[in-house]
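All protein chains but one are shown at their positions in the complex.
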Amino acid sequence: MKEDHAEGARIYAELRGVARAAEMLDLAQGIGAEAVIADLSLEFIFGKVWGRAGLDRKQRSLVTIAVLIALRQTAELQNHFRVGLANGLTHAEIEEAIVQTAPYAGFPAAWTAARALASVSSDREDAPG
Amino acid sequence: MKEDHAEGARIYAELRGVARAAEMLDLAQGIGAEAVIADLSLEFIFGKVWGRAGLDRKQRSLVTIAVLIALRQTAELQNHFRVGLANGLTHAEIEEAIVQTAPYAGFPAAWTAARALASVSSDREDAPG
Amino acid sequence: MKEDHAEGARIYAELRGVARAAEMLDLAQGIGAEAVIADLSLEFIFGKVWGRAGLDRKQRSLVTIAVLIALRQTAELQNHFRVGLANGLTHAEIEEAIVQTAPYAGFPAAWTAARALASVSSDREDAPG
Amino acid sequence: MKEDHAEGARIYAELRGVARAAEMLDLAQGIGAEAVIADLSLEFIFGKVWGRAGLDRKQRSLVTIAVLIALRQTAELQNHFRVGLANGLTHAEIEEAIVQTAPYAGFPAAWTAARALASVSSDREDAPG
Amino acid sequence: MKEDHAEGARIYAELRGVARAAEMLDLAQGIGAEAVIADLSLEFIFGKVWGRAGLDRKQRSLVTIAVLIALRQTAELQNHFRVGLANGLTHAEIEEAIVQTAPYAGFPAAWTAARALASVSSDREDAPG
Partner (left out) sequence: MKEDHAEGARIYAELRGVARAAEMLDLAQGIGAEAVIADLSLEFIFGKVWGRAGLDRKQRSLVTIAVLIALRQTAELQNHFRVGLANGLTHAEIEEAIVQTAPYAGFPAAWTAARALASVSSDREDAPG
């Protein structure tokens, strides 16, 4: 493991589980765009942003989920529903967060998110993000 | 005051202060697009969404701020920085929420939000939203 | 049926047919994010916005379709192609609306919409919206 | 005048007035990005899209205004409020179009549009578009 | 072939191959929204924009790919990965272009693009664009 990945991989394992963190580390040591993005994600997003003080993990998940709803990034949103649950958000809190986005991002974005949540299982078996 | 506005106006006063809530009620009783949008905002957004259980006001502000950063709605974002402060978010927590959006919405959106926060004063004297 | 849903359900039945309106009413009385969004949609979008005077239904469909093309909300767009047809827009008028969006929303958004229209059947059997 | 500009300039004059059409033709014969975009706009958008049969000008304005609200292109939106008025939309119809976008594009986009409409004067003296 | 299509069809054949250019010409001579968009694309996008001097084809592909990543138009993006390869961009250069978008468009858009690139085969057998 590259030294720059240690903190990010530790946090990623808390957010997505140890099996997926191992996959992400493997991916980050490969070549190509996915590898570079995995590398930068571990070092920067997970190591430097998610690990900051000032907001707790539930709050960071609410912010991230809201951004992904607004940008209509449905596949990543499903990953972050799982992260939110791992961070202690309840299913009902995520549902309320979706409702809160409706008047601001528009109802179609909120409908899409509500259906995406319904299709999320709890097994954490999906693409990295 | 229309009966449908009572709950929304009560909540709006908590979020933006009584003086602005009175202006919003006046606006909502006028004619034209701004009046209709104020009317629907009071009845629906403030009366039916912000008043829901399941997330507290700080959490609803985090979600709303994140959506507005992602959609690059800077003027409304400044209003919702003020709402967030009224809801108990600290200035530092709003700053961390902005940082959290950077990898997901892109750094330019986060820069724009950080500068918009710097220009928000505490006087609550701006356009309704 | 909740009293707040009566007007919205009446209009929804005109836009999507009575069978789907009944499903929407059922959904709106359930729990979870989809139920809340269905509830707010019936009361607010269908009861308070679509029922307004000032633009006819064909005009409201043109506006709605154009917004959904611009926001690349393809699943909802397919629903609103059906609403547009129920509101009296011809297939050819919807095609011209798509062409009109191309220079403003970009050709990729218009291509996506044209293909989505081609896949819409006339049976009104899809997700609510 | 380039031959390719004749039809577009004729239609542009109907939408924005003869003085602005003359300016647009001048701009289109210059050099640089604005000139190229003016050139392509006259030949393509105004000559080939706005001149098509199948939707009338009021309908094309409704579609265009809705796209610009959804994309938050406020300066161009103000131009197209003027085009809409020239095409026979009433101020009240434009206001209803803005209201119709609120649940789909989100209330902040509709607020922004309503304020932009309020600032549009009837003099047709602004940037081309 | 319409005379207006000759230059666009010639360039399209260079970008996508002669078989697909023939299909695009056929499509452009049909009726309906897809036909009109194909017609305008051949005459305008391929005939008037891609054929311009001032940037080479590789540069035009980099710009187009970056726009499509930012707008999350994944299907069109896959077409333009193929165009980029035909224009002389290497797979590795496209991967670096995707990495470059991450901090500006956000990591989820870059992830989506990286996965879309992985699924692009070299056979040029897909929808027009």
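Each chain gets a letter, A, B, C, D and E, in the order it is written, and its residues are counted from 1.
Everything below uses one rule, namely that a contact is a pair of C-beta atoms (placed from the backbone, for glycine too) under 8 Å apart; a residue touches a chain by one contact, two chains touch by 3 or more.
Bear in mind the structure is a predicted one, so any value in this text is a computation, not a measurement.
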item	value
Omitted-chain contact residue, chosen from D:11, D:25, D:45 or D:114	D:45
Given E:35, E:71 or E:116, the one touching the chain that is not displayed	E:71
Touching the absent chain when the full complex is considered, from D:9, D:28, D:68 or D:114	D:68
For chain E, the residues touching the chain missing from this view	41, 44-45, 49, 52, 54-55, 59-60, 62-71, 92-93, 95-97, 99-105
Residues in chain C touching the chain absent from view	103-109
Where the unshown chain meets chain A, residue by residue	36, 40, 43-44, 48-49, 52
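Keep in mind that, in the parts below, only the chains that are shown with their structure count from here on.
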item	value
Pair of chains joined by more contacts [C-beta pairs], A-D or A-C	A-C
Interface composition of copies chain D and chain E: same or different, split at half	same
Chain ID, smallest distance between chain and overall C-alpha centroids	C
Separation of chain C from chain E, taking each centre as the mean of its C-alpha atoms, in whole Å	31
Gap in Å, rounded to a whole number, between the CA centres of chain B and chain A	25
Multi-partner residues of chain B (each touching 2 or more other chains)	36, 40-41, 44-45, 49, 52, 67-68, 71, 103-105
